[in-house]
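Note that one protein chain of the assembly has been removed; the remaining protein chains are unaltered in position.
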Amino acid sequence: MVRVGILGATGYTALELIKLLLRHRQARITAVTSRQEGQPHISTVHPQLTGRLDLTLQDLSPETVAAQCDCVFSCLPHAASALIIMKMLDTDVKVIDFSADYRLRDVATYEEWYGNRHPDPQRIGKVVYGLPELFGDQIPGSQLVANPGCYTSTAILALAPLLCKQIVDPKDLIIDAKSGVSGAGRTPKLTTLFPECNESISAYSVGRHRHTPEIEQILSLASGQQVEVLFTPHLVPMDRGILCTIYARPLRPVTEDECLELMQEFYRDKPFVRVVDHLPATKDVSGTNYCDISVRLVRGRLLVLACIDNLIKGASGVAVQNFNLMHGFDEREALA
Amino acid sequence: MVRVGILGATGYTALELIKLLLRHRQARITAVTSRQEGQPHISTVHPQLTGRLDLTLQDLSPETVAAQCDCVFSCLPHAASALIIMKMLDTDVKVIDFSADYRLRDVATYEEWYGNRHPDPQRIGKVVYGLPELFGDQIPGSQLVANPGCYTSTAILALAPLLCKQIVDPKDLIIDAKSGVSGAGRTPKLTTLFPECNESISAYSVGRHRHTPEIEQILSLASGQQVEVLFTPHLVPMDRGILCTIYARPLRPVTEDECLELMQEFYRDKPFVRVVDHLPATKDVSGTNYCDISVRLVRGRLLVLACIDNLIKGASGVAVQNFNLMHGFDEREALA
Amino acid sequence: MVRVGILGATGYTALELIKLLLRHRQARITAVTSRQEGQPHISTVHPQLTGRLDLTLQDLSPETVAAQCDCVFSCLPHAASALIIMKMLDTDVKVIDFSADYRLRDVATYEEWYGNRHPDPQRIGKVVYGLPELFGDQIPGSQLVANPGCYTSTAILALAPLLCKQIVDPKDLIIDAKSGVSGAGRTPKLTTLFPECNESISAYSVGRHRHTPEIEQILSLASGQQVEVLFTPHLVPMDRGILCTIYARPLRPVTEDECLELMQEFYRDKPFVRVVDHLPATKDVSGTNYCDISVRLVRGRLLVLACIDNLIKGASGVAVQNFNLMHGFDEREALA
Partner (left out) sequence: MVRVGILGATGYTALELIKLLLRHRQARITAVTSRQEGQPHISTVHPQLTGRLDLTLQDLSPETVAAQCDCVFSCLPHAASALIIMKMLDTDVKVIDFSADYRLRDVATYEEWYGNRHPDPQRIGKVVYGLPELFGDQIPGSQLVANPGCYTSTAILALAPLLCKQIVDPKDLIIDAKSGVSGAGRTPKLTTLFPECNESISAYSVGRHRHTPEIEQILSLASGQQVEVLFTPHLVPMDRGILCTIYARPLRPVTEDECLELMQEFYRDKPFVRVVDHLPATKDVSGTNYCDISVRLVRGRLLVLACIDNLIKGASGVAVQNFNLMHGFDEREALA
C-alpha cells in the first residue's frame, strides 16, 4: 500500500484526485495540505468527501510530508510547487507535479511565459513529461514526473501521430480549443462567476496562453522537428471538458481513412486513447480518463478533433496513470 | 427629460436598469457612480453598454449627484445606501432605493435581521414600499421609494389576493423559493463560482434569509392581519428568474377556478401581473417586467406558483415602474 | 461471475447501469436489448461506451435473455416491463425491475395512477421494494426486486426516520422536489429540449405525479401508519440530481440536534446515507450512490433536505446495490 500525500488539496484537481485514489487498491491517502487556517476537515472544504476520507487539511512542511508519504502529488501553483518539491527530492519520496514548473524544456522559455525566476532551474529539461502515451517508457524509473497541462495533453495526443509520421506541416497548425470553467480553478474571480460565464462563450488569452510553449516543446520533442502552433483557448459554459478543433495542412495527399488508421495504429496499446469515426463530444469522456480523437479531411485540410475531461485525463486521471506506471501497477488501476 | 443618476453602477441590477432607461423616452442618464479607482468608462465594466452610454464611473458626493440629477437610483448595499440617500433628501431630487434600508416598517426588525444600526431610523416606516400593484396610489407623490426585494415581490404578489380576501390562513404559509444566480450579486464568491453552483441545486440561508421579515411585514400591511411565513430560498443553476412555490391552507372550501378568478380580478388593471391557467416557468418572464401567477388545489392545500425575472420585475423593472409613477409617465414606458 | 442482461438499454439509466457494472468484479454483461432496428453496436447508441463494452443491441425474446443471463435488469417502460418479466420468472433468473410495475402495494392504485391494466396483477404487493436502507433484509432471498423511483427514494429516505420514530405528523407532509432533466428520459420531447428547459425552472405534474402513491405506500408500510404527502416536482436546468425540501410538522417539541442524531442512528450501518450538518447540494452526491440528508427546525416546522443523483442512487446505483444484496456480494461493490 503506497502512502500518498496531496499538497494544496482545496482545489478541483485535488478533489478529483482524491476521488480516484479512494478507488485505488494500492494507495492510501495519509496527508492533505493547505495553508488554510484552522486545519479544517477535508469534508468541510469538499462536501463530496463526507464520510469518505477522514483527514484534516494541515500546513505541513515538505519534510513532514516526505516522512508521512511514499508518493506526493503537488497541486500547488507554479513556482510555489517547485520550491516545495525541491526539498523533498533528497528523500526517496516520489513526486507528481501538477504545476507547470517542470514541464518546459528550458529555463528561458519558462521565465518568459511565467514571469518569475525558476526556483529549481538545474532540473529543467531533465524531468520526464508525464504523458504516458508518448513518454510511458521513461516514467517507471522516475522519481519526479511533470504532470501535463490540460489543453496541452489534448493537443499533443491529437497531433503527435500526424507529426511523428510527417503527415502535416509542423509550422501550420491552428488549435482552436474550448474548455469548461473548472479549468480556471477554484479561486473566486469575476470572470468565472456564474452569471458572467454562463450563457456565454468567448476566447481568452489569445496569443499568450501559457500552454502554447508547452504544446510546441513537447510536440517538437516527440516528433523530432520544430513545431509551431497558433493556440486559441475559449471558455465554455460547462463544468468540465476540453475540445480541441485542430486545423493542419497535409504535406502530401491523404485520406481520412488513412489518417484514422495511422492514429489507431499509433495508439494501439494505449488504453486511454480512443480513435473514433464519429465527431467526439466532451460528454463522451466526462468523468473518464479517455481521450477521444477523430479526423476529417475538408477542402484539403486535416481537421483533428480531440476531447478529454480536463480534470481527469487533463489532470488527476493522468496523474494516477503516472502514479501507476511509477509504481509498477496496472496502468488502468482506479481509472477504468 | 428627467436627468437620472445611478449610484453603485457596477452590478447586475444597475446594468439592467441602464438598459431599460436607454429605452425610456423621458429619461436621460447623466451620472453613474462607483468607488472603483480610475474613473473607468461604464462600458469597461459592462461591455454590453459599448456604444450605448458614454459616461465614466465617478466617485461623486451626494451633493454633486443631487445637483446633476432629477432622480437617483441607489444600487448601493444596505446601510451605505441610506447614508447617502439621507443627504440628498433635503434637495428636491427623487430617490428610488434598491437596498433594504427603507423597506421594513420598524427599526428593531431591521437591526435584528441586518445586524447594523440604521443610519436614518426616523424615516423607517414612513417610506412607501414600491410595489406598484399594492401601493401604486402612494407612489406618485413620493420623493423616496423603497424598491422591493426580488423574492419579496414574487411572494407578495402571489399571496396578496388570497390574504386580502381572507381565503388562506395567514399563519400557515410555506414559501419554497428558487432563484437564479444573478440574485447573489456580482462580487466574486466561492458559492457563486460557476463550477460550484452549475449542475447543482441547494437550499441556503434556511430560516434566516432577510427577505423573511419583509414578506411578513408587507403582507401584514397589505392584508390588515398578522402574516407569518416559512421562507426557504434555493440557488438554481441559471442566470435569472425566481419561482415561488407557495403552500397555503384555505380557511374555507375553495376551488381552483374561484381562486384564479379572484386573482384575475385583484390584478385586473395591473399591466405586469398575468394570472395564468398553466404552470408558469421562469423562462416565460425572462427579460420582462411580468409576474406570472397560477394556482392549484391539491389535497386541500392551495399551491400558488409565481415567477418573475429577478433582475427586472424583482429589481430594475419595478424601479422603472416606480420611476414612471413618480413622474406621471405611463406605467409601462420602457417596460413593454 | 454473474451473467447480466439489460432490457431496454438505450436510455440514461441503462447507460449508467452499464458504466457501474463495468466496474463490478463479479458481473459480466452478456446481453443488451432494444427494439431498435439493425442491431446497432451499443457504442453507437452510447458513444461513452466506445471500447468498453463490445455488444450489439438485439431484440431478444424473454426466453433467450433468460437463457443467456443469471440476472436481468429491466429498463423497459411500465406495463411493457411486467409483460416481459412475467415470462422470465419461471426460470431461475433474477430480475431487477426499474419500472413502476411492481412497486405499488395494490392493483387498484396502480391502475388509477398509471392508466393501464396491470399485466401481472397477482404479484402486486408481494414483490420486495428495493430500497436497501429500509427493506435490505428481504432483498437477499428475492428473485424479483422492484427498483424504487428516483423522487421516491429521496423522499422516503428523508422521512422514514422521523415517521418511524413518530416525530412528525404523517398527514401534514409537503415535499417540494427538484430534479435535473435526465429524470425525464431520453425520448425527444419539446419540454426537455435544451432551449425550453435551460435557464428556466417550473413545477410540473402538480398533484398528479405518479411517485405520489409510491411515496405514500412505502412510507406507510415502513412506518406502520397511514402517510399522506403533498408532492410537487420541479424541473431544474441541470443534467442530474434531485433535491427534496420537505416540510413536516413535529408532533412534539424537538430540536435539530435531536433529529440529526435520530437520523444518524437510523442510518448507522447504511453505507450510502450520509446525515450531514450542512445544507446538502445535489453536486455533493453527483455521480455517487449517496443520499445526503440534513434537518432544520424553522418556526416550529421541521425541514428535511435530502439529495441524490437521480441516475445513480435514484436508479442504477440502487439497482446495483440490490444486485449485490441479491447475490451476497459486498453492498458497496462497484459503488464506492
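We call the chains A, B and C, going by the order they appear; numbering starts again at 1 in every chain.
By our rule, a residue touches a chain if its C-beta (ideal position, glycine included) is under 8 Å from a C-beta of that chain, and two chains touch if they have at least 3 such contacts.
No experiment lies behind these values; they were computed from the predicted model shown.
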Handout entry: Hidden-chain contact residue, picked from the options C:D97, C:E133, C:D176 or C:E199
Key = C:E199
Practice task
Among A:A108, A:L190 or A:V206, single out the residue that touches the unshown chain.
Solution key: A:V206
Exercise for the section: Among A:L22, A:A67, A:I174 or A:L221, single out the residue that touches the unshown chain. Expected result: A:I174
Fill in the blank from the handout: Even though one chain is not shown, subunit B touches it at residues 22-23, 47-48, 50-51, 199, 274, 276, 278, 280-281, 283-288, 290, 292, 336
Practice task
By the contact definition given up top, give the residues of subunit A that touch the hidden chain.
Solution key: 174, 176, 178, 180, 196, 198-204, 206-207, 228, 230, 232, 234, 236-241, 243, 245, 247, 279-284, 286, 296-299, 301, 303, 305, 307
Completion exercise
Across the whole complex, the chain not displayed is touched by subunit C residues 12, 180-182, 186, 188-190, 192-199, 237-240
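Everything below uses one rule, namely that only the chains that are shown with their structure count from here on.
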Exercise for the section: Quick one: name the chains whose C-beta contact count is the highest of any pair. Expected result: B-C
Completion exercise
Chain centres computed over CA atoms; the one at greatest distance from subunit A is chain B
Handout entry: Distance from the mean Cα position of subunit C to that of subunit A, given in whole angstrom
Key = 36
Fill in the blank from the handout: Whole-Å distance, C-alpha centre of subunit B to that of subunit C, is 40
Practice task
Let me have the rounded angstrom distance from the C-alpha centre of subunit A over to the C-alpha centre of subunit B, please.
Solution key: 45
Fill in the blank from the handout: Note: subunit C residues in touch with at least two other chains are 199, 280-281, 283-284, 286
